[in-house]
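Below you'll find the structure I mean.
Excluded from the complex is one protein chain; the other protein chains are retained at their positions.
Here is chain A:
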C-alpha cells in the first residue's frame, strides 16, 4: 500500500545550517493500517508527511503507493489519492467560501474537475448526511462561510473533507495540536470513527504520547530523521509512556525531550 525505500532529504547541505531531516527511511504500511508517529521537535515527523504528500521532494529514495512510484509526482497529482489534515485549522479550508463549496471541492478531489456546477441538489443532500455524522450541527449551516466556524469545527470539517472520498493514504499532521483539550478529544474521536469505518491507511503525527498509544495499530518513534522505534499490535497495547521514555533513553543514550512531548 505505502512503501518508502531509502528516503533521505537534507536541508541546507554543505552549510553550517545543514540538517539531515530524513535519513534513509524505510517503511512499509499494509492496507488499512493506522500508524501513530511521535518524536520531539525536529525529529523529522512533519518532513516525513511532506515527503509523502509531495509538498517536499526527497533527495533520494522511492515512494510507492499502490504499486505506483510517486516520488516525482507533484503534490496536486498525488492528492488524488492522498488525503491530508494540517495542524493549523486555517490551512485545510477556504475561509471565504461556504461549507458546501468547501465540501464540493473536496468531493472533486479524485475526479477531473469540469465546467459543471460544483454544488448540486443531490450533492447537497449527500454533504448534509456526511456533516450530520460529525454531530456539530454543521448540516444546518451549509451556506455559512467557513471563516465563521470555530477552530474545532473547521478541523472537523477538514477531517471530513480529507476522508470522505476515501483516499488510499490519510496523513494527519498534529491535527489536534492547535485545539483545546475537549475539542482535541472530539476530533480524535471523529478520527477514530472515520478511520475504523473506512479502513483508511493512516499516518498520524502527534506530540501527545497518550494519544499515540491509545490510537492505531502501530507506533513509530522518530529522532534526528530516523525511525528509531517501530512497535506493532500486541506489543503496542502493552506500552506505557514510561516504557517509551526508557526505550528512547536506551536507543539514544539521552533523555527524551519531554517538554514538548507532553505526557498524557
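One rule holds in what follows: contacts are C-beta pairs under 8 Å (C-beta built on N, C-alpha and C of every residue); 3 or more make two chains touch, one makes a residue touch a chain; residues count from 1.
By definition in this document, contacts and distances are computed from a predicted model.
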Which of "ABC transporter permease", "Kinase A inhibitor", "M48 family metallopeptidase" or "Aspartyl/glutamyl-tRNA(Asn/Gln) amidotransferase subunit B" matches, in UniProt, the chain that is not displayed: "ABC transporter permease"
Selected from A:97, A:126 or A:228 as touching the chain missing from the view: A:97
Absent-chain contact - pick from A:64, A:108 or A:241: A:108
Which residue of A:16, A:117 or A:253 touches the chain not shown here: A:117
Chain not shown, touching residues in chain A: 53, 55, 75-77, 79-80, 83-84, 86, 90-97, 101, 104-106, 108-110, 113-119, 161-162
